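Here the complex is missing one protein chain, while the rest keep their positions.
And then subunit A:
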Amino acid sequence: MDPPSAECELVPSTVAEDSRHSYFMKQALLMGEKALQSGETPVGCVLVHNDRIVGSGMNDTNRSMNGTRHAEFLAIAELLQTYPRSTLQSTDLYVTVEPCVMCASALKQYRIRSVYYGCANDRFGGTGGVLSLHSDVSLDPPYPVYGGLYQKEAIMLLRRFYIQENEKAPNPRPKKNRELNTRFEDEEVLPPIS
């Protein structure tokens, strides 16, 4: 895991003490669990405004047949049912996996206050994984990103998903002989996230 920058790193011991962050990330993980049960890539998130969850989302690309229906978009859609868009400027996102390039840009356009994520996303990450859209110059101001919160739990969700076969894919790859890897090395290699 490679945090975007030193200032964005969450020190694990601090995290353990911070029950508030823990609570919300656990809620995001529950959404990820729900995604897994639904046959979706297990990524979940919650939007938190004034210590309250005002939106939650999980990956929904297989059901919707729309490759852009990521957890963040669903959570924002839920928020907008009850709150105006401007609420996002004082709202934080807790998401199990680093937002992808698409979501990182969307969160910036929506002016999220800050983003907390579990594990990094080396294949698609837009907040340090591949690109750093959260801090790049754009029409909208940058936002801070904090990674590494319940990282192992987020990775385990993904591993449990990726040992399954993807029956939705045009050419499913047989994965009968795969075993769930429960070990963690210092240098974690993440499975692809789409």
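Note that contacts are C-beta pairs under 8 Å (C-beta built on N, C-alpha and C of every residue); 3 or more make two chains touch, one makes a residue touch a chain; residues count from 1.
The criterion applied here is as follows: contacts and distances are computed from a predicted model.
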Choosing from "E2 ubiquitin-conjugating protein", "Ribosomal RNA-processing protein 42", "CMP/dCMP-type deaminase domain-containing protein" or "Protein CSN12 homolog", the absent chain's UniProt record names it "CMP/dCMP-type deaminase domain-containing protein"
Full-complex touch with the removed chain, picking from A:91, A:105 or A:151, is A:105
Any idea which of A:29, A:43 or A:58 touches the chain not displayed?
A:58
Sites on subunit A contacted by the missing partner chain, in the whole complex
31, 34-35, 37-40, 56-58, 60-61, 63-70, 73-74, 76-78, 80-86, 100-103, 105-106, 109-111, 123-124, 126, 130-131, 133, 136-140, 168-170, 192, 194
